[in-house]
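Structure incoming, see below.
Removed from the display is one protein chain of the complex; every other protein chain stays in position.
Now for chain A:
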């Protein structure tokens, strides 16, 4: 089926739903690279107007990526909850935007609605929303997850402590870890990106992280962000795996590029659950995503990158994750060119993830070949903080010495919590108070570097 809209005497025709969605997407370099972006500002707004008139239920009948060809489409449509969808099934995309912004769409209503929404529906409505709209709606969403602490409660902002080291040196990792703990980071997870995916090396880091957690009795979880197959092997060999990490995308082909299938993710989740290491809950999965991954894997099916990103959340929610974050500016300027594009994408990703019921964090970040700097990250952090982002990254001095990109620092996390009146996860906040963290510049006796081998 085709859609059309006229602007100033020109009639713009959009041959299929994927084209309509792509042309309606606010400008970004990745859609231009894929050849799916609007050719002019007028074509874009024509597409937005046509999209606003589209009934939401069309997304249940017309797949952007063919059902037969793609297991993510099958997962999304087969698991759709028609009764949850009923309360908005009469709306158009434009009407849905108005409904979301209205008072009737309160936290409880949005929670109930989440399983009735498909990723394509939330992507569509985001395309006709401004940043302030998305912030306002995301702020109403409540998603709470649990493992050794409780993440996502109102009034909290959690931080993943990211103590990466260029060679996975255990003492180097421990030094960054301690620095972060002393600045209040680590309640989302203590998560290390390993320099190499060596099973033995990954196990060594897992054991070190577990030692530090136990030595200081920290109510949090650790994770080494290795490939899911490596984590499976580490579990087979008895490594202390709290969370299973994996990068995922919004099409079967993207996931193939990541070396995963939906069945493999299921197997890994079952393995982690069988270890039974959670104390207050058993959400054991941690996913990262990012706009542009499908094009990068040449598996985008002519669909715009933001819609495909929302579909990745459709994958994530099938596994009841503890944490999901977009690594928004990580992939590079060929997908998000500058600070403006990164900021908009970060807000979109958070909004779409939250509306779909995910514990959505954002790695607020950029690379050195993008037209962006720390000012842009400050702007995005402040916006996301107001939007109620579940967690952000804490990297020493915002400079990741292993992955060679800039994110948010431990200091940024402190500043955001102070500015926005947010606290860490309650179990973690109580632990900080117990240990005397934040009381002064000196390192509390119970947090001595010597206790974790940093003499």
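To be clear about the criterion, a residue touches a chain if its C-beta (ideal position, glycine included) is under 8 Å from a C-beta of that chain, and two chains touch if they have at least 3 such contacts; residues count from 1.
Everything that follows uses one rule, which is that contacts and distances are computed from a predicted model.
Taken from the listed names "Fenitrothion hydrolase", "Choline dehydrogenase", "ABC transporter permease" or "Ethanolamine ammonia-lyase small subunit", the protein name that UniProt assigns to the chain not shown is "Ethanolamine ammonia-lyase small subunit".
Across A:111, A:139, A:367 or A:382, the single residue that touches the chain missing here is A:367. Shown as candidates are A:163, A:359 or A:385; the residue that touches the absent chain is A:163. From the options A:7, A:175 or A:211, the residue with contact to the unseen chain in the full assembly is A:175. Counting the whole complex, the residues of chain A in touch with the unshown chain are 29, 33, 163-167, 169, 171-176, 178-179, 182, 195-201, 204, 227, 229-230, 233, 256-259, 296-297, 332-334, 337, 367-369, 373-374, 395-406, 409, 411, 414-415, 418, 441-443, 449, 454.
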